[in-house]
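All protein chains but one are shown in place.
In this document, chain identifiers A, B and C correspond to the written order of the chains, with residue numbering beginning at 1 in each.
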Amino acid sequence: MKKLHKLANPGKFYRLSEKILPWSNLLAISLCGLGLYLGLFVAPPDYQQGETVRIIYVHVPAATLASLVYAIMAITSAISFIWKNPLGSFIAKAAAPIGAAFTIIAIITGALWGKPTWGTWWIWDARLTSVLILFFLYLGYIGVWQIFEDQNKAAKAAAIIALVGAINLPIIKFSVDWWNTLHQGASIIRLDGPSIHSDILIPLIFMWLGFISYLISVLIIRIQSEITLQKIRAIQIMISEQK
Amino acid sequence: MIDHENSIILENVSCDRGNRTVIKNLSLKISSGKSFTIKGQNGSGKSTFLRMLAGFQKSINGKILFKGKSIFSNQQEYQNKIFYLSENNPIKNTLSCYENLFFWAEIEGMENQLQTALEFQNLENYKNLPAKFLSMGQKRRLNLSRLAITQKKIWLLDEPINGLDKESVLKLCKVIEAHLANQGIVVIATHVDLNLETDTFYL
Amino acid sequence: MFKIFLSIIKRDFKLSYRQGNTNLNIIVFFFLSISLFPLGVGPENELLSKIGPGIVWVSALFSSVLSLDKIFQADYEDGSLEIINLSVIPLEFFVLAKALSYWLTTGLLLVILSPIFGLILSMSSKGILYLTITMLLGTPTLILIGTIGASLAVSLKRGSLLISLLILPLYIPVLIFGVSAIDASINNVSAKPQLLLLGSLLCFSIVLSPIASAAGLRINME
Partner (left out) sequence: MNEIYIFFGMGGYALYVWSSFGFTLIIMLSLLVKSYKNNKYNLKTYEELKSYSKRFKENNVKKP
């Protein structure tokens, strides 16, 4: 607990993150490289979907991380809101654009995958629709940071929005699933039909870990950026006092 | 020691708003039984000071203590003791003076004192007039009438006598003196002197 | 405390009665947006009766999100909010009182008028009945969720549009369950699960959205 408390100090975090960053960079490059090699050269094409199945190596990690990042955002927002810890709000703010990026990757690669397999760019499938809504939630969250001029206010308002969104996400997901089962046509092929073959699974795991390392790297860079911004604000206040 | 019980103490309080420090390293003591006046130019942070005392301004450095305890330790209880007169008049234009007062009285649970409140600032004649027909000074007086229907201990008054005539000011001073005699706390932000025995602090 | 709760509602009633036309505007907006749909998709009764529930519900969503962002504005600007925050009533109950009085002055009117909207969209009588029931259950939820956005936007000069966009995705469950309940009743399937879900959404938002909105208001009072 004491350690956690120390970590929650932005300065300490900054120094620690400096040490982590090179390693996560290295891991991101090597894991993604390995995953891509295995996925593109070693793994055989799927007997049903053919070569298009290779899109899975970017689509699935992006899609899973899209919701994971939202969870990170919600948890750190809660921490910052309850314990009034600035680092929590920095992390949440830094995470949002990354989450939005993963979401848009998931949506677009999903569309590129859907065209050859389903014959259409977009279907109002439960999963696609939920991811689209998640994308809107990310955009809204990023927007909240921008419309408040006072950053303290913005941090609190954004935390509320993140928490409200996190509570609502399962409800939205549930309602969209419900809506989808009511309207589902016969032509849609279920994605999770046969279990994934291990030839596909292993590179997928590498890619997934690589994406996580990427997430950590970018997150660290963005959090450092936020900490510096905070320092800049402090100096600005100091200068305005001396005048 | 008795004095310590009923006073607000600020220890090294600083307050930032946006990219500006409004209040810096302020340490002072506001005791009951004697009014406390804050003076300063426009934008010197008088209003922020009062909002801080009212517990609205949460992101501050330093300590604000009431009865030896931080005001944020039991905020709801502390804020229930606060009477705050802001620069704005919380008056609904479409409601009559009486209806406006009645709403405030209901919130305070003091409906039986309405007549005194109307008499306090000579507003009986405008009783049923919609508030939009009042002048600025009259609106201020209507807002000040809330003092007659409050039982709260700590009064925070932001520019209370803006646009007030002599007689109203006199009546206001009387009410404040009565409250102080009752061991109440009164903090006034103003740039005009009131005829009161007071501690003064310049921001 | 309950007395204060009632007096806030009473005051809001008086205010909206004296101001009058702002609430009327919401009804007119709602009516207008519904009547735009037949112009957009064509006047065939069959098509209209099929998409009618969706039209009414989407219009309800838009009109509530557009009108709600000002619900706390007046009380924030003139300082009434501060008086209430310093009184014995918790801000959460103030939000609840505001939402309730707002629903009674606008939402309820929409519910009462919804059979008319059903008629002009040539829905069946059963569909109209369920439209009214779902509106009765759903509009309070919309208002309660909307107060969250309104509480955050209360100090903003610009950007209330963004806050509205923030709130719209949260309306999706109400939209889905509301429309599917009407669809089920039209197709002679039991609409009970949808109505129960709408009811539980209402209960959920009665508990949670005042907490979020009160937190939002406190931020803006700083």
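Things worth noting here:
In this section, a contact is a pair of C-beta atoms (placed from the backbone, for glycine too) under 8 Å apart; a residue touches a chain by one contact, two chains touch by 3 or more.
Keep in mind that this is a model prediction, so the values were computed, not measured.
Interchain touches from the omitted chain, evaluated on the whole complex, reach A. Only one of A:Ala66, A:Ile79 or A:Ile105 touches the chain withheld from this view, namely A:Ile105. Counting the whole complex, the residues of chain A in touch with the unshown chain are 40-41, 45, 50-52, 54-55, 58-59, 62, 97-98, 101, 104-105, 108-109, 112-113, 115-116, 214, 217-218, 221-222, 224-225, 228-229, 231-232, 235-236, 238-239, 242.
Methods note: only the chains that are shown with their structure count from here on.
Interface comparison, A-B versus A-C: the pair with the greater number of contacting C-beta pairs is A-C. Measuring from the average of all protein CA coordinates, the nearest chain centre is that of C.
One finds 37 Å separating the Cα centroids of chain B and chain C. If you average the Cα atoms of chain A and of chain C, the two centres end up 32 Å apart.
Along chain A, residues 152 each make contact with two or more other chains.
Taken residue by residue, chain B touches two or more other chains at 59, whereas all remaining positions touch fewer.
On the chain A side of its complex with chain B, the touching residues are 149-150, 152, 233, 236-237, 240-241. By the touch rule above, chain B contacts chain A in their complex via residues 16-21, 24, 59.
Those residues of chain C whose C-beta lies close enough to touch chain A in the complex are 148, 152, 155-156, 158-159, 162-163, 165-166, 168-170, 172-173, 176-177, 180, 183, 197, 201, 204, 208, 212, 215-216, 219-220, 222.
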